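Yeah, one chain of the complex is gone here, protein chain that is, but the others are all in their spots.
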Amino acid sequence: MEATKYCRKINYYETDQMGIVHHSNYIRFFEEARLDLMEQIGLSYVEMEENGLIIPVLSVDCSYKKPLHFGDEIEIRSSIVKYDGLKMECAYEIYCHDELCTTGHSGHCFLDKDMKPVRMKRAYPELYTKLKQLVEA
Amino acid sequence: MEATKYCRKINYYETDQMGIVHHSNYIRFFEEARLDLMEQIGLSYVEMEENGLIIPVLSVDCSYKKPLHFGDEIEIRSSIVKYDGLKMECAYEIYCHDELCTTGHSGHCFLDKDMKPVRMKRAYPELYTKLKQLVEA
Amino acid sequence: MEATKYCRKINYYETDQMGIVHHSNYIRFFEEARLDLMEQIGLSYVEMEENGLIIPVLSVDCSYKKPLHFGDEIEIRSSIVKYDGLKMECAYEIYCHDELCTTGHSGHCFLDKDMKPVRMKRAYPELYTKLKQLVEA
Partner (left out) sequence: MEATKYCRKINYYETDQMGIVHHSNYIRFFEEARLDLMEQIGLSYVEMEENGLIIPVLSVDCSYKKPLHFGDEIEIRSSIVKYDGLKMECAYEIYCHDELCTTGHSGHCFLDKDMKPVRMKRAYPELYTKLKQLVEA
């Protein structure tokens, strides 16, 4: 799929005493961008949780190329790069002033309210098809 | 009641680019100290939530007298200063190197899982009596 | 002064296991709104810190009337309510779906890079006048 774009500004409380954004916060930026991506493709995570579907994080990685600073306007480009019916993988790139500053990934599964794996194809056929099509597009 | 004591160290990620602890984190330190206080008096918040009792925060205030820094060993003295059967008020003092650095308060109520107020005297008579006694002691 | 308006959405990572926004995060929302207010009146905090002026927080208070949830679109109305040349006080109201959910205040002083108080009238006469005028307007 083509990457979706999500923009936001760096907050003061996201910096640390090195004068840059604390590295843990990028994992939160990825989450913001991922939930925005899902909304952009018509999947509201608020609704999904209300319907009993949760999508926890199985893994993350992040590579910090250029530090981000308070006040920076960043653009996060996100895409779903894998989906096999059980697991989903997302990729992220953070740009600031047109420069690539950060890259990362997150891996996810689909669980019901009791934290049991969901057979997506049967339980959520529309979502299953949508994710399949997106990744192949 | 006599204040309980809770000690912890300041983490790097709790600083901001001013080189001091970000002011929002003190509200988290108060929570740590309050939940520790409850354990010290025999009330486990883990168990309370499992039993369907939640104690949300109605209000907080915090006065920052001396800044805290990464690596500082702090001691938080907490006490329950008011309890009328419906609402509870806690007070906090943060010390570092025997100097008073921060003071604050938090106000709370007692709700059930549906966010409805709980009649403590009837529903949790032991807890009611314990809190009453503590405040009067 | 008339309150400035700042809008943002509640992030997933800002919730806690009570299913609502953790109370410490409101202090961060106030900071976002305050720094936005300063930009709206022509004072960039990024520039101010670069010029050696820092505005730490002396006190905060917050009153939680209605909880906020993941996905909520909130509007924060902020204003400077006091300024005497040494200290500044800001007031905040958080609205969600046109309902007042949170109120709060923060108190501030003006320091130089060595954490010494700044004589605003002499050192930053324009900023001094601007803040004076705003509060009286």
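By written order: A, B and C. Residues from 1 in each chain.
By definition in this document, a contact is a pair of C-beta atoms (placed from the backbone, for glycine too) under 8 Å apart; a residue touches a chain by one contact, two chains touch by 3 or more.
Since the model is a prediction, treat every value here as computed from it, not as a measurement.
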item	value
Neighbouring displayed chains - absent chain, whole complex	A, B, C
Option touching the unshown chain, where B:5, B:28, B:66 or B:105 are the choices	B:28
Option touching the unshown chain, where A:3, A:41, A:54 or A:96 are the choices	A:54
Per the touch definition above, residue among C:4, C:24 or C:79 touching the missing chain	C:24
Touch residues of subunit B, complete complex, unshown partner	11-13, 28, 31-32, 35, 44-46, 70-71
Contacts of subunit C with the absent chain, listed as residue ranges	12-13, 15-20, 22, 24, 70
Hidden partner chain, residues of subunit A it touches	17-18, 20, 23-25, 27-28, 31, 49, 54, 56-64, 67
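The rule is simple: only the chains that are shown with their structure count from here on.
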item	value
Self-contact between copies subunit A and subunit B, residue sets same or different by half	same
Superposition of subunit B upon subunit C: rotation angle, C-alpha, nearest 5 degrees	180
Chain centre separation in whole Å, for subunit C relative to subunit B (CA means)	24
Euclidean distance of C-alpha centroids - subunit A vs subunit B, Å	34
Residues of subunit A whose C-beta touches two or more other chains	12-13, 70
